[in-house]
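With one protein chain held back, the other chains of the complex are shown just where they sit.
By written order: A and B. Residues from 1 in each chain.
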Amino acid sequence: MTAFARRFFSRPTALFGFAAFAAIVVIALAAPLVFAAGPFTIVGMPLLPPGSPGLPAGSDVLGRNMMVGLAFGARISLLVGVTSTLGAIGLGVLFGAVAGYYGGVVDDLLMRVTEFFQIIPTFVLLMVLVAFLEPSLASAVIGIALISWPQVARVVRGEFLSLREREFVQAARVSGLSDRSIIFGQILPNALTPIVVISSMMVGNAILTESALSFLGLGDPNLLSWGNMIGGSRSAMWVAWWTTVLPGLCIMVTVLALNLIGDGLNDALNPRRRR
Amino acid sequence: MPLVQIKNLSVALPPGSDRALAVEDVNLDIGRNQIVCIVGESGSGKSLTAHAVMRLLPRGVAATGGSILFEGADLLKETPEAMRRRRGRDIAMIFQDPMAALNPVVAVGRQVAEQIRAHRAISESQALKQAADMLGQMGLKDVGSLLKAYPHQLSGGQRQRVMIAMALSLSPKLLIADEPTTALDVTTQAQILKLIKRIQTEREMSVLLITHDFGVVTDMADHVAVMRHGKVVESGATKAVLGSPSHSYTRALIAAVPKGESHLEPPPPSAPLVKVEGLTKRFRRGGLFFRTSTVTALDDIALTLRRGETLGIVGESGSGKSTLARCVIRLLDPDAGQVLLDGQDIAQAKEKTLRPLRRRIQMVFQDPFSSLNPRQTIGDILTAGPRAHGEDAREARARAADMLALVGLSGETMKRFPHEFSGGQRQRIGLARALMLKPDVLIADEPVSALDVTVQAQVLKLLDDVRRQMNLAMLFITHDMRVAAEICHRVMVMRHGRVVESGPTREIFANPASDYTKALLAAIPGRQAL
Partner (left out) sequence: MKPRYIALRLVKTALTVIAVVVLSFFLIRMAPGDAATVMAGQSGYADEAFMKSLRAEYGLDQPLPVQFWKYVQAVAHGDLGTSYVRRQPVLSVILERLPNTLLLDAFALVVAIAGGVWLGSLAARRPGSAGDNVVSVLSMVFYAVPQFWLGMMMVLLFAVWMPVLPPFGIETMGADYVGLARLGDVAEHMLLPGVTLGLYYMASYARLTRAAMIEVSDQDFVKTARAKGISERQVSRHHILRNALIPLVTYAGLQASLLVGGSVLIENVFSWPGVGTLAYDAVQARDNPLLLGIFIVTAILVSLFNLVTDIAYSIVDPRVELG
């Protein structure tokens, strides 16, 4: 365990990613404690620049504190990102493992489904889904999970397919181990690496997707996320750059941190690969 | 003056490798019109030495000392452009796996023509004509359509002939062949080696041949150099080195090569334990929507196996020998036939009856690097099977320690992970795992093919000892007739899913009945000298 941690943290980019992400998580968790008034409270005149008294990040089009909005926005992004990814991973591992291990018709069916999701424009489908389910936090999470699970299933299926043919799995079958103990005890621990790496990338992607939805007005109308902060400030963009630039930077830093963590995990878990 | 003089050559590995120098202070002469072999096991540095002569070392690996004189000029000091001009024209090289060594998306004729046009200013069509001529000289038929074929459409032997044709198209003075037959079938191997010998004689060319097989050395080499851990331990004329090897490693290497002679005592007589009848297995290619093509991997196979005896299944790739092993042990479901173990049929048994039967028949696998779960300790690997059959964990662990001692490993091993062990050690662990279930039948599927020759001999001896001690019935799958002779009482030769011939080992070797068996025996490297 510690060898892995050493390898991971030895890369400066992975270290930076981890630190940045940790900071964002802390901010997100601390937000309601530090800013008890919440992000919707109007604190002053609209469009005050950053540096104005009590407004380190300025105020938005309605006169709300940008800093508070950014902190609360982190909560939404992280919540949607993590929950939808967990859902996608859960579904993807389930279907991918069964298809990869048992093969046959089930596998053919899964392959057709994943190919279908690769071909169709999934963002448009997501828009349709969220619009029809009425925009909310739940519909965003469900929608994103539904369009992302096929790619996880594909990866898991590939891993199971190749691991199934490995001799140590055949040895387990010959020893009389049951299918269940082979799937969970022998194959899954060896298939974890790509799943872990892909998860962090997926959280990042989910955050980008959620912000795009909110930007288009398909986010939860009762919650303030970075995406709808940007969407709501479009008219003010030309005169008050901070209303759009700052939330965007937040998104970028969060997703970048997650991608760097993913890259670091990849290198740390596959030490044989040399860049 | 010799054509090539390698003087004090050293090649360094990138930092973090298990040793600093891949090749250390190597001296070797290659004379004109002679075949020189470098022989050694994996990690000996033989391949990198050959690559150094072509200045084709991989990224991160570089020659750090010495010189390579080619007709007096030091190749290590040549400019990259000057070296490029030499490649293909003065010195040519062929590699181990011809499928990987040919560009998969370009037609074969064009690849040969590309070699010619690299150093001669002629048109594409002229080059293709010359290419066609070369291919014909290499013994390839139907050259016209061959020119337009892609590598994946050819057989392994054809591909290697294309590689050789390509290498020789500009009549280089030196041909470097890096394990050119290791990836080929036994019968094809013999043909390719014969081809190399023929063209060497015809063109009075020099050949540097890298191999791990002393049998190949015997057949091919005028001079031989033995390498180990990057150093040359012994070199000289082949007859001299073979006849009176001076270094202990050379002696060990020569002794480890199976001679193809059977010295086994016949097993004690007993009733058949395993009876296979009418075993058939077909594979269908294609999925949901397409028409499928069927391959008959096994066609009505029958065999018997007794306690205390080893039956060898010998065949080339595609013969069905591995499929047979997997059907007998029910890793694959046969389409027809019976596999009777003490009267009970494994082949068609349902899951419930099968599970208790599984204990009695176990397997040792081929690839030491994938036959052990990388994430489990050796102790867990050894006890997994017994525990699945209801044995108490502590008892199983105690037995596992004993089993490790039996295969020559210490009890310390239990806590470690597979990656900490060498190939030979992993095969021993695999054997211990199989024996933990106290089987009556042991199937060994090419258990030594992936091992170095010296390690191979040890593992074979271990298998034979275990068989005798535990009175096991052993089914031994191999492509190497020499190995079969070492360890098998009886031998069954397979080809294209059918049994060609079977009988006692000595009989088959002395009086092979079928032409195919004769060809297999004739193809054994070093047979002539024995």
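The criterion applied here is as follows: contacts are C-beta pairs under 8 Å (C-beta built on N, C-alpha and C of every residue); 3 or more make two chains touch, one makes a residue touch a chain.
Bear in mind that the values here come from a model prediction, so they are computed numbers and not experimental data.
Visitor: Out of B:G88, B:G385, B:P447 or B:P512, point to the residue that touches the absent chain in the complete complex.
Guide: B:G88
Visitor: Of the residues B:H152, B:R198, B:R416 or B:K438, which one touches the chain left out of the display?
Guide: B:H152
Visitor: For the chain left out of this view, which of B:A118, B:A302 or B:A401 touches it?
Guide: Among B:A118, B:A302 or B:A401, only B:A118 touches the chain that is not shown.
Visitor: Taking the entire complex into account, which one of A:A23, A:A131, A:L192 or A:L269 touches the absent chain?
Guide: A:A131
Visitor: Which chain A residues would touch the chain omitted from the figure, given the whole complex?
Guide: Contact residues on chain A toward the absent chain are 112, 115-116, 118-125, 127-129, 131-134, 204, 208, 211-212, 215-218, 227, 230, 234, 237-238, 241, 244-245, 247-248, 251-253, 255-256, 259-260, 263, 275.
Visitor: Would you write out the residues of chain B that touch the absent chain, in ascending order?
Guide: Per the touch rule, chain B residues meeting the hidden chain are 54, 56, 84-89, 92-93, 95, 97, 100-106, 114-115, 118-119, 150, 152, 163, 166, 285-287, 289-290.
Quick note on the criterion: only the chains that are shown with their structure count from here on.
Visitor: Between chain A and chain B, what distance separates the C-alpha centroids? Give it in angstrom.
Guide: Their C-alpha centroids are separated by 47 Å.
Visitor: Inside the complex, what are the residues of chain A that reach chain B?
Guide: That would be residues 105, 108, 112, 166-168, 170-178, 181, 185-186, 189-190 of chain A.
Visitor: In their complex, what parts of chain B are in touch with chain A?
Guide: So the residues of chain B touching chain A come out as 287-288, 329, 331, 355, 358-359, 362-363, 365-367, 370-375, 381, 384-385, 388-389, 430, 433, 437.
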